[in-house]
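Every protein chain except one is present and positioned as in the full complex.
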Amino acid sequence: MRKVAIIGLGQTPVREHWESNLRDLGVTALRDAMDDAGVDTVDGVCVGNMLSGALSEQEHLGSLIVDYAGLDGVEGMKIEAACGSGAAAIRMAVKAVGSGLMDTVGVVGVEKLTEYSGKFSTAALATAADADYETTMGLSFVGINALLMRRYLYEYKYDKNDFSIFPINAHKNSIHNPNAMFRYEISEAQYAKSKHIAEPINLLDSSPIADGAAAVIVCAQENISQFKGKPISILACEVGTDTLALDNREDPLWLKGVERSVKKAYYLADVKPKDIDFFEVHDAFSIITALSLEASGFAERGEAIKFADKIGIGIKGGLPLTTGGGLKGRGHPVGATGVYQVVEAAKQLRGEVAKEVQIENNNIAMAQNIGGSGATVITTILKRIV
Amino acid sequence: MDIPRYWRLKDQRYRLQGKKCLDCGNLSFPPRLVCPKCKSRNYEKYFFIGKGTVYSHTTIYQAPDRFDHIAPYSVGLIDLEEGVRITAQFTDVPAEELKIGMKVEMVIRQIYEDGPKGPILYGYKFRPVISV
Partner (left out) sequence: MSAVMKPLRNIGIIGYGAYIPVYRLPATEISELWRDGQDNLFLPVKQKSVPGKDEDTITMSIEAAQNALKRAQIDATKIRAIWIGSESHPYAVKPSGTVVAQVLGIVPDILSADMEFACKAGTEAMQAASAFVGSGMGDYALAIGMDTAQGRPGDALEYTAAAGGAAYIIGPAEESLAILEGSYSFVTDTPDFFRRAYQHYPEHGNRFTGDPAYFKHITGSVTKLLEGLNLEPSDFAAAVFHQPNSKFPQKIAKQLGFTSEQIKHGLLAPYIGNTYAGASPLGLTDVLDYSKPGDRVLIASFGSGAGSDAFSFIVTDKIKDAVKRAPLTQDYIGRSIKIDYSRYARWRKKINR
């Protein structure tokens, strides 16, 4: 397999984009990434999206985006892996380019979640879970994560307010990200008072649903000199899976999908957790941040919060998390999120983010995108090309 | 109206009909075509008794559309006596009384009505044990 790199980045702000449809968002991000790379066409387009059919009555996104992006005749397909759709689309591009089947592939993650009422979107998001045995029992997606959080609090005897460290950090960073949805700080006191969505998960544990699109252009590393974009090397983009339903897992507090995904990624990238300079964690809910830090090998079991506290997760800390605000601060347009994470990590490595959140001397970044309650996990490890 | 699904899953929802692997004895719910332990495809029906303990629980305040009319309601993971964990709603118990480790038993209740014209879906829920 040949080495692959990211040569172009594009993103729309994460917002309630009432004025734009799926194709407008997707095409904007994709063409921005192509402009950044300095290309006027690609060999293929992978579209990461979860809910276009349910919430925009639109499937067949591959051809739609290719058509409206002015890429007449180019291959395009939609890739779906629930909230992991974005990074799953990157994974497909990496396979295509790495194998030599294609030289340059555009990846765009795009999602519109605000077309219908929140209740309707809540029901649509729950399709990531097992329809016959979880969703039909009235379990929402937030509910699944609440079950994990409740058990975690029970097993490891934390106070619920201890979890506030993650959303507070995310909001601190999102202030400096012009594309983030929430650009304000939150406090411990606000967290403690926040109302429950699914007990014990409160509003400030949860990433907001939103619209947005992000794109990257993937090329063969041997070809980077042909492009104007600043290249970032993809050392690994690896998938781990687990049972679809949470109840089928012997040990729900250990995200086996994360473990499987990072093991492969660390091996391929030839790095260890301590080599990672910052981590775009999938903070859809505070509890997922904790479980991810543990299963990714950063923290011991049950120690994620203590670990975060000790090592420091701020920009100047030992392991900065969610430097662009994460899913919590930036917003969570589900099928686009995995691409936003990689765009954010690549910008950090390129040294292109706001100076308040720019990490000095960074070299290796990790982004992790999680589908469902951990049934599909994609870990991407990026490295600056000197 | 997902009538075939309603019909197809009725014994699972009414009687916790799962499967027992004929090669390694592993029990599963939901029923699976391939044994997750030994990969065998030989199995027979197995009906779980419907008693267990609470592994985790949550109370849903922002519910999916279909369940909006009953929110808030509690859902959880239940460890069945036979060693299988399932997802189900709790009923007849105030949210603040639910506890991890609490003993619960299966009852059949309305899960949801498919609008005023559609079928009423019945299935398993769990409540604190009262039966002798």
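For the reader, a short list of remarks on this structure follows.
A and B label the chains in the order they appear, each numbered from 1.
We adopt the following convention: a contact is a pair of C-beta atoms (placed from the backbone, for glycine too) under 8 Å apart; a residue touches a chain by one contact, two chains touch by 3 or more.
Everything quoted here is computed from the prediction, not taken from an experiment.
Only one residue in the set B:Arg8, B:Lys39 or B:His69 touches the chain that does not appear here, and it is B:His69. Among B:Arg32, B:Lys51 or B:Arg109, the one in contact with the hidden chain is B:Arg109.
Summarising the interface, chain B meets the missing chain with residues 10-11, 14-15, 47, 68-70, 89, 91-92, 94, 107-111, 119-120, 122, 125, 130-132.
Everything below uses one rule, namely that only the chains that are shown with their structure count from here on.
Note: centroid distance chain A to chain B, computed from Cα atoms, is 32 Å.
Residue ranges of chain A in contact with chain B, taken from their complex: 118-120, 122-123, 126, 130, 132-140, 142-143, 146-148, 150-151, 154, 195-201, 245-249, 252.
Residues of chain B that touch chain A in their complex: 5, 9, 30, 36, 55-68, 70, 73, 75-77, 85-89, 95, 100, 111-112, 121, 123.
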